[in-house]
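Here is the structure we will look at, set down as structure tokens.
Note that this complex is displayed minus one protein chain, with the remaining chains in position.
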Amino acid sequence: MTKDESVLIIGGGIAGFQAALDLAAAGVQVHMVEKSPSIGGRMAQLDKTFPTNDCSICILAPKMIETYGHKNINVRTYAEVQKVSGSIGDFQVEILQKARFVYEDKCTGCGACMEKCPKKVSSEYEMGLADRRAIYFPFAQAVPRVATIDKDACIHFKTGKCLLCVKECQAGAIDHKMEDEVITVNVGAIIVATGFDVYLPYEMEEYGYGRYENVVTAMEFERIINAAGPTHGHMQRLSEDKGRPKRLAFIQCVGARDVRHDRPYCSAVCCMHSTKEAMLAREHHSDTDSWIFYTDMRAFGKGFWEYIERGERDYGINYIRGKPGEIIEDPETKDLILYYTDRETREVRALEVEMVILATALIPRADAPEVAQILGIEMDEYNFFKAPNVMMSTDTTREGVYMAGYCQKPMDIPDAVAQGSATAARAMEAMAQNPKGGTSQKEVTA
Amino acid sequence: MTEDEWEPKILVFCCNWCSYAGADLAGVARLQMPTHFRVLRVMCSGRFKPEYAFKAMEQGIDGVFVLGCHIGDCHYLEGNHRAKKRFEVLEDMMVHLGVEPGRIKIDWVSASEGVRFQAVITEFVAHIKELGPSPLGGGR
Amino acid sequence: MRHDEEPRIGVFVCHCGSNIGGWLDVPAVAEYAGTLPYVVHSEDNLYTCAEDGLAAIRKAIKEQDLNRVIVASCTPRTHEPLFQATCEEAGLNRYLFEFVNIRDQCSWIHMSEWDAATEKAKELVRMGVAKATRLVPLDRSTAPVELVAMVLGGGITGMTAARAIANSGFEVYLVERRSVLGGLLNRLHKIWPTEESPRQLLDGLEADLEANERVHILTGTEMVDLKGFVGNFDVTLMPVEGNGDGLDLKVGTIIVATGADEMKPDGLYGYGEVEGVVTELELETMLREGNLPEIGNAVFIQCTGARGQRVTYCSRVCCMTGIKNAMELRELYPEASINVLYRDIMAYGISYEELYQRARVKGVGFIRHPKEEPPRVETGPDGKVRVTYRDVILGRDIVQDVDLVVLSTPLVQHEDAKELAQMLRVPLGQDRFFFEAHVKLRPIDFASDGIFLAGTAHGPKDIEESIVQALGAASRSLTFLKAGQVLSEPIVAVVDEDSCIGCGNCIEVCPYGAIELKEGGKRGQVAEVNPGLCKGCGTCPGACPSSSIQQLGFTDEQILAMITALANGGD
Partner (left out) sequence: MTTFEPEIVALCCNWCSYAGADLAGVSRIQYPPNVRILRVMCSGRVEVGHIIRALEMGADGVLVTGCHPGDCHYISGNEQAEKAIAATKEILTVLGMEDRLSLEWISAAEGQRFGQVMTDFVERIRALGPNPMKEAKVSRGNPGDVPGRLEDLVDRTGVMYCLECGKCEATCPITRMEIAYSPMLIVEEALRDLPEELEADKGLWNCITCGLCSHRCPSGVDFLEFVRQAREVETSSCDRCAHGGVFHALAGIMANEAVSQPGRLDWVEDGMEVAEKGELLYFTGCLPYFEPVLWDVDVHPAGALGSTVRVMNHAGIVPVVMADERCCGHDLVWSGQSGTAFAELARLNVEAIKATGARRVVFTCPEGLRTFAKDYPRVLGEDAIDFELLHITQLFAELIEEGRLELPEGTDEAVPLTIQDPCRLGRHMGIVDAPRKVLDSLPGYELREMEHHGLNAHCCGTSSWLNCGTFSKRIQVERMTQAEDAGADLLVTACPKCFSHFNCTLNEPGSDDTPPKPAVEIVDISVLLSKTLGLEGGGDR
């Protein structure tokens, strides 16, 4: 075993964790780079996971902590890869460690600073449904639990004044003069696991997203029903009444399987997460009724179809094959009227509900093209990273660079986990076949 | 305590690998069941000793249920065989003491059988309720 | 040692968001815990497992000088290592931690009984405190790992896994029951989306395996016995045919990649009764061998036997198989009318949706029918097959006489999988596929360390997904092989030599041969446990008439204390 094997992992979500933990357990040194101030990724935003309804943060948090605490894993949050040179077995990577203006080793995570910070901005983690301060943890269970100053929002960087946070911090951890750093690491292989963004369907006027307050995306709904979310787990509407919605409609394939919006692909997880959300809504309040409008009910994974049947049988979910044509808001009540075709009578019907949840397409990260350029890898026409050989879907177009999770194509959590492990295997293979500095296929004995 | 207010108290031994996992699965699946049982986790149903049942029942526990892996599935090869053999002996002794059949019971639930866990627990609780307080309980 | 001191117990009760707090009174449980003997600290947390919750544990250990910690939250099966590690970080032996499950086995299963669930949670905590009071520190030991892996199943999954392990520098045995490698792929005509013959894929892989001296291919061989645990499995292999010599192997890890079979839909849609009704694999064989009859029209029936008809599940790959073969028929017979009768087209992701679109462009017809109105198949005139199906959009039945009916049937577990599962001591799920350790986060692990799962043995999946799992399982194996050692849990049996009567009952019940009699004690002989062999099941204490053998972590004292706490506390 070579002691100097090391791997760079870009993206601190579940796929990256799995790759990192496998590699670390095998004695490989891992550098994990996460763009945001905390690792956790999308899974940290979810309430529960299908088809077991396991609590997402509950099963994720141990992974986050194990990853962050592992002696073989060096996690850099609030950092980005900015340059990659070299080749398989011997890459040189420049990492930009953005200044968080808080010393990680001094911050105790007490949170006093953010209580005093006067500047509020929309919280990315809460999908814009709540505010955070300019100095903040992205979420309560953030790892590391270290405050970060959002330079764009911070008053001090605009006016030179304020510094209330500095005054409040007993640990003396805050320093507005901190500067970005560039760190160089050498690695034998690179794994990219940057995840996905959520499509926000403003342009699909017929569904009124952005216009009607009670039309939300599935990811927003995850936050709304999450106990740690902006409504403290009280399922409530976003309209001024803050009423509890008793009738929910879920619309599938919003902006996905949709050539008009250049996204003909299926996002692969939405039939399931809508069912999950409808179940959870029923669990919150047993008098909640849900309708799921779909085109094909894609419950193809292990235990998925059984889950759908349970949704119908035990949770009273109404599954309706057919996409609503449009949604109209009742301006008085802020209720929503959906028009859809009843398959039995073939009549257009109107259904009045109190909230509509759009299962919108999941799309590659907005910065995927930059990442691709830095890594020298290709993307497909939708900006997912491309596998040149479809049968080796963890390989990118550059030797020694591998990929896992949703950045490659739509997939669910277990598939992303399996891919995380798979990339670890590919990285270990690569390093065994191309020992550091070696240009030939030198043998490495165990 | 009057008869009306009596609610059974039931002790369930679950082996770590099958039935405890099955119980977790039932929870994850939100399968609802009576509240009267308390799970005591052991690594293997083979860890169960008849003394535990006596001790429990003499202190007022109304029913003891041992759950392990299905025969042939034991994580430790044959711990559940042992459990079963010991249980047969235990049952005989209980009969001599005037304990009704079914107040102590052994059964098997696999890690994937959340639904089965719910079923056997629900049935066991119902049966104990029917039997009423344990005759060994000393009028708890 | 601190365990000799008076217990100072800290109890942390978790809301788990609303998973617990939404269904029972968490603050009341925490308050109650504070009233129990030896409990010097109790609190409730939104998420005890989150970084702030863990910080609270560390803080309390230090500030309150705790020497026992209890977390009442979810299940030890997923979270015990985390809390144990947290205790260790704060300087507390990890075995002075006790877990109480008030979520999976309380709040979630009593969602409409707030008071009773709260009461139950209190009692469970009381039992936990009773045990914790009697916990002692233990130490983990390490054991070496046999640097060899074994892969069961020589299909694409097993072959890929074996190659990855060998490429990473380790010996691997690839065990296949049939006489050739390749598995189900041998029976396919073409694979999508490359449209290449599966042979191309298999040949490359086989060549790699044969060229690698670390790979030992054992075809026509099956496992007949398995003993041991992670790092040190003892495997017995035998030839499937004949009475050849067996082979005993020592391996460190095992990958189960035994694949699946196509369901034979006897009695469904005229299969086995009406001439011209075949399964997808039978069609692929005809395509491969080129003995397909002239086809003017054909109908594919999706979900044959699946999704509630014979098995409960959706088999994930049959829609794409049907579409692929429908396109193939369109290509061979451009004038033929090819219709696919379906319930939902499972064209998930990018490339499958693309394939589905391509089939539509090629003129394959897709007609949806509701579950309640499946197509009917019978013998038609002129040697044709008469298919009657409902077109829900036209709102009427269509009767078609066709040359061929192709049934898309699900993949199913092998008939004899139960035997293998028992040999491996791993579970099968309700769908009879191998049941993984955790559906979301441990899809290719078994709960038992050192045994991994990949490909269709886990459930239906396509080639690419099987390859991903194969690589994943290889990686999981490599975590042990490359580490070279495993940490063993110290929850082993120990003997009190003063009271041991040397009867030998424990030796008889131990399945691992971990106990032997040695000289000593009052009767001249006492039992002695080899901690390296003991796996910690705790069966031996049950056989000990003098209560001289105990299982660390699950002592009689601890268990009885829990029973007593349950029976007598509170009321």
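Going by the order they are written in, the chains are A, B and C; count residues from 1 in each one.
Throughout what follows, contacts are C-beta pairs under 8 Å (C-beta built on N, C-alpha and C of every residue); 3 or more make two chains touch, one makes a residue touch a chain.
Computed from a prediction, not measured in an experiment: that's the story for all the values here.
The chain not shown here makes contact, within the complete complex, with A, C. Within the full complex, the residue among A:D152, A:E240, A:D287 or A:E347 touching the omitted chain is A:E347.
For the options A:R298, A:R321 or A:K409, the residue in contact with the chain missing from this view is A:R321.
The residue from C:R343, C:R368 or C:H438 that touches the chain not shown here is C:R368.
Contact with the undisplayed chain is limited, among C:A207, C:V224 or C:I393, to C:I393. The omitted chain makes contact with chain A at the following residues, 205-206, 253, 257-261, 295-296, 321-326, 328, 339-341, 343, 345-348. Interface with the hidden chain, as seen from chain C, comprises residues 357, 360-361, 363, 365, 368, 391, 393-394, 398.
Just so it is clear, only the chains that are shown with their structure count from here on.
Shown for chain B are the residues in touch with two or more other chains, namely 28, 30. Shared interface positions of chain A, defined as residues touching 2 or more other chains, are 52, 54, 283. For chain B in complex with chain C, the residues that touch the partner chain are 9, 11, 16-18, 20-21, 23-24, 26-28, 30-33, 35, 38-44, 46-49, 51-52, 55-56, 59-61, 69, 72-79, 82-83, 86, 110-113, 115, 118, 140.
On the side of chain A, the complex with chain C involves touching residues 1, 14, 18, 22, 25-28, 47, 49, 51-52, 54-55, 57-66, 69, 109, 140-145, 226-228, 233, 257, 264-266, 268, 283, 296-306, 309, 343, 346, 380, 382, 384, 390-394, 409-411, 413-415, 417-426, 428-429, 432-433, 444-446.
Against chain B, the residues of chain A that register as touching in their complex are 52-54, 283.
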